[in-house]
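All protein chains but one are shown in place.
Chain nomenclature is as follows: A and B, assigned in order of appearance, with residue numbering initiated at 1 for each chain independently.
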Amino acid sequence: MTETSDLSPRQQRLRRVSTSEVGMHTLPEAVPPAGSDDEARYGMAGDARGQLATVARRFIHSPMAVIGLCIFFGLAVAAILTEMFWTYSYTSITNTLNAPPSLAHPMGTNSIGGDVFAQAMHGTLQDIEIALVVAVLATFIGATVGAIAGFYRGGTDTALMRFVDLILVIPVLAILIVLAHIVAKQASNWLWLAIIIGAVSWTYVARLVRADFLSLRERDFVEASRALGASNRRIIVRHMLPNALGPIIVNATITVALSIVLESTLSYIGLGIQPPNVSLGLLVDQGQDSATTEWWLFVFPVVILVVLILSIFFIGDGLREALDPKKNRVRA
Amino acid sequence: MLAYILRRLVISIFVLFLATILVFLLVAESGDPLALLRANPKIPHRVILARENLLHLNDPLYERYWIWFSHAIHGDFGNTVAGQAVRPQLVSHLLVTLRMVILATLISIVLALAVGVYAALRQGKVADHVATVTNFLFLAAPVFVVGLLLKEFVAIPINEHLNRIVFYTNGEQSPTLSGSFFSRLPDYAAHTALPTITLILVSYSSWAIYQRASILETLDSDHVRLARSKGISPRRVLMRHVFRNALIPVTTVIALDFAAILGGALITEIVFGWQGLGIWFLNGVNGLDINITLAYLLVTATFVILFNLLADIIYAFLDPRIRYD
Partner (left out) sequence: MTDATMTVDHLVVDFSTGDGTVRAVRGISFSLAPQEVLGIVGESGSGKSVTALATMGLLAKNATVTGSITYAGREILGLKEKQLAKIRGIGIAMIFQDPMTSLNPVYTVGWQIAEAVQAHQDVDKNEAMAKAVALLQLVGIPNAERRVQDYPHEFSGGMRQRVVIAIAMANNPAVILADEPTTALDVTVQAQVLDSLKTALAETKASLLLITHDLGVIAGLADRVLVMYAGRPVEIGTVDQIFYRPAMPYTHGLLGSLPRLDSQGAERLRQIPGAPPSMVGEMKGCPFAPRCPMRADICDEQEPNLAPVDSQPLDSPADGSGSAGSALDEIDDAGHVAACHFAGDVARLPVASMFPDTSADHEGVAP
């Protein structure tokens, strides 16, 4: 173990394993020819388009991924349309109390006359909004930290990765509970919730990008760019980051799913989304006591929540397979 | 090896030290833990003053941290906001949580390896698809959802059907429980079963998915091809070359997930009303109780660190390429 690598060999191996053996993979053949500082001359744009087509074709060939994609967008569109056109809003209170599903209320009503369908759809939208913000935030922070740590190595790397370790030894949920408690006191805004979840979710991306950068910086095209006098910033942004893009994209997708899990869990224990706003986790919490009597209050939010998360995992898995350069390798 | 473990330990303790400072500041700055007490006109002023002194609330922050730190390294975690010693509470809640965590971790590992191997060997067949979809389902379902579903739609119907309580759905033991350890055992088991199953289901799935991929990767590896080319029996190829090698990466994944199991235990405790470490911690955070929060943090992090070290040692046994130096 060298001084610069703060991770144990085992953890480094995990990174190796998850980037090249079982898990995520770099984009196939995303390497510009040695010595090319000018991508346009070598038709990199064309290559990238070709790669994109290949990835898209492989993705479409995976039934689970396509189903996942359809469900996810189906839910998102349904939630938006419901928000715009449905008779009731999630704050509506009707005179129909505790009614089972009917045409007027497809998912029934709760004990104060709220329309569960409107609430569930608003909760879905709320969850997706939070999850997307978290994914963007976590990916941006993680990729930046990982890129800097992997590119500059040495003391910078050690300091940044020690901070990552900090989040590794404590259950993420416990950190979130402490943060959420403080934030909930300050403002009950969903954006704050997204920010704190993002603040604990970036470490995996950081480790991923760091490991990729550690190996990328030894590659010929990076050396060549350096020899041609390209700035560090340019090397990182134009040359190394595009080569680490595959795993970053896959991980961002998984982060969307995991942040919905975290958000709904926080909402379930009362530290997430606060009434009158709703999220799926909050609805499950409110419906759990009547799970067997007014089942619609419990079952619908649970099913939507699980299906939503599952669909994103399927998308992520499909992307991982599609980005896997070994996928269509012929043993020769 | 020993030097490596010591080095890791020192780094981990340093990280932990930073974490306690951070959490200390977060909780200390987030409000007055005695606010409720002060709002109650029946509480005499001297009680509040005594409590403030007990918790060192009027000292500067760095001094408060130092008081906490100097006691904590001797195993004294101070007093709760309610004025009781933290340590006995910590121990009793920890013992409750460990009841489910130890069992659930062990069973999850076995289940994950078994399901992963089975699915990989039946790759592309119906059994593989069923196993994979099930794995993904439990991966996607949040802990509280799995717990609630088991409670409402499995345990309660079974109890009603059999007209006696097979699964307790609330608490870690019957409140009136007494007698010798062995006479208490059935009651423990009936209380522990459901939360343990919950924790197993949410923990095993990602490992099983990983183990399946790891087996498939190993099956396709050059060294397994060489082993097959030697003419040893297919069974021996599987046992000695495929399973043995596929275990190596999974060890790491399981070790890194241990913190997540403790997080899962926290939610499981809430769902099933267990007076475990998690609920104790949650109440501590809600009451702005720094000493409870930090005690929870120290204990869980210590378990995670120890578990990771254990995994490092196992890893070194599994993979001769690893030399910790």
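Quick note on the criterion: contacts are C-beta pairs under 8 Å (C-beta built on N, C-alpha and C of every residue); 3 or more make two chains touch, one makes a residue touch a chain.
For clarity, every value in this text was computed on a predicted model and none was experimentally measured.
Of the candidate positions B:His56, B:Arg87, B:His129 or B:Arg228, contact with the unshown chain belongs to B:Arg228. Residues of subunit B in touch with the missing chain: 123, 220-234, 240-241, 244-245, 248, 318-321.
Keep this in mind: only the chains that are shown with their structure count from here on.
Inter-chain centre distance (subunit A to subunit B, centres taken as mean C-alpha positions): 23 Å.
Taken in their complex, subunit A has these residues touching subunit B: 1, 6, 8-11, 13-14, 17, 21-23, 162, 165-166, 168-174, 177-179, 181-182, 185, 257, 261, 264-265, 268-269, 281, 284, 288, 291-292, 298, 302, 305-306, 309-310, 313-314, 317. Subunit B meets subunit A in the complex at residues 4, 8, 11-12, 14-16, 18-19, 22-23, 26-27, 29-31, 136-137, 139-145, 148-149, 152-153, 156, 210, 213-214, 217, 248-249, 251-253, 255-256, 259-260, 262-263, 266-267, 270, 281-282, 285-286, 293, 296-297, 300-301, 304-305, 308, 311-312, 315, 322, 324-325.
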